[in-house]
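Notes follow the structure.
Our next item is chain A:
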Amino acid sequence: MTLNHYLILSFILFSIGVAGVLLRRNIIIVLMSLELIFNSVNISLAAFAYYLKSITGTVFVVFNITVAAAEVAIGLAILVAVYRTRKTVNVEELKDMRY
Partner candidate 1 sequence: MDIWALLIVPLAAALIITFITRKRAELSSYVSVGAVVICFLIVLPYFVRMLGNPHFEHIEQSFLWLDIPGLMVEMGTIIDPLSLIMLFIVTFVGSLIHIYSRNYMHGEKGYARFFASLSLFIFSMLGIVLANNFIMIFVFWELVGLASYLLIGFYFEKPSAADAAKKAFLVNRIGDFGFILGIFVLYYATGTFNFIEMAHIIQAGNVSSGTLGLAALLIFCGAMGKSAQFPLHVWLPDAMEGPTPVSALIHAATMVAAGVYMLARTGFLYAAAPQEAMMVIAYIGGITAFMAALLALGQSDIKRIIAYSTLSSLGYMVMSVGVGGTGAGMFYLMTHAFFKALLFLGAGSVIHACHTNDIWEMGKLYPKMKVTAVTFILGALAMMGIFPFSGFWSKDEILTSVFSSGNYLLFGVGVLTAGITALFMTKVVAVTFFGEKRYHSHPHESPVGMTIPLVVLAIFAVIAGFAGLPGLDPNFGTFVSAVAGSAAAHAGEHGAHAEHHFNYFVAITSTIAVFIGIIIGWLIYSKKSIDNNAIAEKFSGFYKALQNRLYIDHFYDRVIVAGIYNNIARLFNFIEVYIIIHFVLNGIAYVTRQIGKALRLTISGQLQHYAFAMVGGVLVLMIIFVLL
Partner candidate 2 sequence: MEGFPILSVIMLSPLAAVLLLLFIDDARVAVVRGIAIASTSISLGLSIYLLCIYDKAKGGFQFIEKIEWVRSLGISYHLGVDGISVAMVLLTSLVIFTGVFVSWVGIKHRIREHYMFLLLLVSGVYGVFMSLDLVFFFLFYELAVIPMYPLIGIWGSANREYATMKLTLYLSLGAMVALLGLLSLYFTAGAKTGVYTFDMLQIASLSYETGYQIKVFLPLLFGFGVLVPLAPFHSWSPTGHAAAPSAVSMLHAGVLMKLGAYGIIRAMWILPEGAQYWMPWVAGLSLINIFYGGMVAMSRRDMKFMIGYSSSSHMGYVLLGLATVNYIGVNGAVLLMFAHGVMTALAFSLIGFVYDQAHTRMIYDFSGLAKKVPFVAVAFAIMGFASSGLPGLANFVAELMVFIGAFKEYPIHAIVAVFGIIITATYMLRCLRDVFFREPMEKWDDLRDARTFVERLPFVILIAVLLVVGFYPTVIVDVINSGVVPLVDKLNAAKIG
């Protein structure tokens, strides 16, 4: 298991995440894809931390997890609110914020 393995894993997860954000229409899936991106970054941070013998990366991972948790909480709360008013979770239909 070299650093590259972790990075490749991270890259794959990241790509899946980006594809999910870009292509899926269900906003919950989009949100989950976002989390995937987050975690891919966390993996690479942790890997770097391990191989560079530096604590900084690990600290960042912990930070990230905390922030991500908060973000998911807020994001889901917004989603629930949106669903209540709009009765839809389709991203294409949520397009009021335009010209």
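The candidates were selected such that all candidates are chains of the complex that A comes from, given by their letters.
Details
Just so it is clear, a residue touches a chain if its C-beta (ideal position, glycine included) is under 8 Å from a C-beta of that chain, and two chains touch if they have at least 3 such contacts; residues count from 1.
Because the structure is a prediction, the values reported are computed rather than measured.
Screening 1 or 2 for touch with chain A: in this complex the touching candidate is 1. Every residue of chain A that touches candidate 1 in the complex is listed here, in rising order: 18, 21-23, 30, 91-92, 94-99.
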